[in-house]
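In this view, the complex is presented without one of its protein chains, the others remaining in place.
Showing chain A:
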Amino acid sequence: MRHRSLLILTTTVTVGALTLSACGSRDDKGGSGDSGGKTTVTIGLDAPLTGDLSALGQGIKNSTDLAVKTANKNNEVKGVTFKLETLDDQGQAGTGQQNATKLVGNEEVAGVVGPLNSHVGQSMQKVFGNADLVQVSPANTAPQLSQGPDWQKGDKKRLFDTYFRTATTDAVQGPYAAQYLFNKKKFKNAYIIDDKKTYGAGLAGTFQDEFKKLGGKIVGSDHINPEDRDFSAVATKVAKSKADFVYIGSEYPTGAPLSAQIKKAGGNIPAVGGDALYSAEYIKLHKKKSEGDMATSVGAPLETLDTAKTFMKNYKAGGYKLPYEAYGGYAYDSAWAVIQAVKAVVEKNDGKLPDDMDDARKQITDAMKDVKFSGVTGDVAFDEYGDTTNKQLSVYEVKGGKHVPVQTGTFQEN
């Protein structure tokens, strides 16, 4: 009987406490009275979701999904519900272009996140440019996508106003790696291999150029086919050379077996590459022979970013089966940039998007130029070429079976 009385009292008091706490959090919601009548805005997502590079692509997709869910949960843009349409480009330029056409044809699509590969990005640019549909890539690093084909001669020219990216370009990544290896590691002799693709050849080119200017010697170079997995002939050449290291301008599905076969052929030298080698998959594919290999990647290590902690926590809570990988934070920020541009246009147009989608897309592209926010990867904003203003990058070395950051750099031009 006494227990029953106490139970009744406890229940009464608990209800009272909950009422009090509810009263306390009401202010946080800002009194939003939205009910019904919401506009659905679709964010397109293009990445390699199947095939060799799917680990990176799935990380991009999941992180974009998290950004969309967060925006909806927080009612980030009043009167707008965001939806995600994901398309798989399989790392192929042709498929990417078809996907771009499909996204342009969908009248609900207000902006696109992706793709991963620079050559795929290049094939999509014109399609989006013609339709005024904004595109933010979390991972394209080839400089010509934003600065035009003659960027290296100092003749920078933006070709598409619709193209933006949150990743640092190879214009910084390649030379930074060269400076690090020549001056810090005291490596003087390089063997350079690339896969002839936009990303691989471009990155190897910027690396080689700076390495030679520093006084480094190129003791050998080769091109490989990115579809091959047997590199024994090239591996033997590298092993016999007097190289201190081999620089690989390619992605991890090619780079890992190439590096492993060089070591197997007796070349006891580290393999070094760009952000496309910075993946746990590289170490997995390498089968325990990747110790000492290095990769540069865009951004500072996420562990040093307080802004990334919430992302990492929410990603885990989101129950995504695959990790966010190298570009997860950048994909989240790319999606958030699109969301912020939509928000700016909605606020400018009395709380709704313009009825004419062509007009809405044009306004969203214009708004992207002024987007600024504190994102997962730091402060997010874009320069006059659509490149990120946050130009940090890091060198990682495989130690104890994982990539460990050994140096972080920050590009701070005044």
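Everything that follows uses one rule, which is that a residue touches a chain if its C-beta (ideal position, glycine included) is under 8 Å from a C-beta of that chain, and two chains touch if they have at least 3 such contacts; residues count from 1.
Heads up, the rule we're going with is that contacts and distances are computed from a predicted model.
Q: Can you work out the missing subunit's protein name as recorded in UniProt? Choose among "Oxidoreductase", "Transglutaminase-like enzyme, putative cysteine protease", "Tat pathway signal sequence domain protein" or "Monovalent cation/H(+) antiporter subunit G".
A: Hidden chain, UniProt protein name: "Tat pathway signal sequence domain protein".
Q: Which of A:Leu159, A:Ala201, A:Leu214 or A:Met312 touches the chain that is not shown?
A: A:Leu214
Q: Considering the whole complex, which of A:Thr50, A:Asn183 or A:Asn225 touches the chain not shown?
A: Reading the full complex, the residue touching the unseen chain is A:Asn183.
Q: Counting contacts across the full complex, list the positions on chain A that touch the omitted chain.
A: 2, 5-6, 9-10, 13-14, 16-17, 20-21, 23-25, 28, 172, 175-176, 179-180, 183-184, 209-210, 213-215, 300, 304-306, 378, 391-392, 407-414
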